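Everything on this sheet refers to the single structure shown next.
All protein chains but one are shown in place.
Here is chain A:
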Amino acid sequence: MEYFVQQLVNGLTLGSIYGLIAIGYTMVYGIIGMINFAHGDIFMIGAFTALIVFLILGAMFYSVPVVVALLIMMIVAMLLTSLYNWTIEKVAYRPLRGSFRLAPLITAIGMSIALSNFVQVTQGPRNKPIPPMVSQVYNIAGISVSLKQIIIVIVTVSLLAIFWYLVNKTALGRAQRACEQDRRMAALLGVDVDRTISITFIMGASLAAVAGTLFLMYYGVVVFSDGFVPGVKAFTAAVLGGIGSIPGAVLGGLLIGFIESMWSAYFSIDYKDVAAFSILAIVLIFLPSGILGRPEVEKV
């Protein structure tokens, strides 16, 4: 039982990171109906930016409180990845809007490769480790919970709360939902659709950047190819939850996190990625609209 609860805690941690990334996939899909395959690499760039900021902070100051360091890493990572994602949308996706459906998808795969190769060339192909930032581990009723895990869950929950408020309670969120439901009508009401789409890419990138920073803190290492596997898992999470649904992305992220940690614990850790990706195939076959997704037929 303790072992099981331990896995739940681990799954929750992983799932939080996947959920944060998955929101970016699902929001972009919701608003322009394309899968931004470069989103995983945006996450990786977020992690790399956090790493670079960490090294700079370490070189400049004798000691920085961990909370302050994390905060600065997150903010810089958010700004830089937002700039990347904003630029990608503007130069690579926007000109293809109105083109055939596969065109932006193919371009997105191209952007994904371009980004990871860019990082490989500029940062080198090897793993980049950092010394552990936080190492406290608490023992609660036989279950070990690390401070890292607590930070991840707290950051994720507060970010989701802010994000929920933005989407559901502000004029910006309303404009985003309007564009998602009927872009042409939104324009008739004075909504600048292009700008709203840009903001959506920025929001997705910001969440991915935070996920990247947390990922770096948790594993203490990042490599140029790290966009791929977590990216596809987050994409799986978005599909499982129902692509286009924001609560679905969070739910899907948590489920993938749980499945992965349970599989590693009870079956074979070598096959944990296989398990996660099998879910993608299974969901696409048996539950194509996901858990909280709307069936495609409803779209008129």
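Heads up, the rule we're going with is that a contact is a pair of C-beta atoms (placed from the backbone, for glycine too) under 8 Å apart; a residue touches a chain by one contact, two chains touch by 3 or more; residues count from 1.
Note that in this section contacts and distances are computed from a predicted model.
Missing chain, UniProt protein name: "ABC transporter ATP-binding protein", from among "LytTR family transcriptional regulator", "Multicomponent Na+:H+ antiporter subunit B", "ABC transporter ATP-binding protein" or "Error-prone DNA polymerase". Touch with the chain omitted from the figure is made, among A:32, A:191, A:216 or A:254, by A:191. Checked against the full complex, the candidates A:1, A:59, A:140 or A:171 give a single residue touching the omitted chain, namely A:171. Of the residues in chain A, those that touch the hidden partner chain are 171, 174-175, 177-178, 181-182, 184-193.
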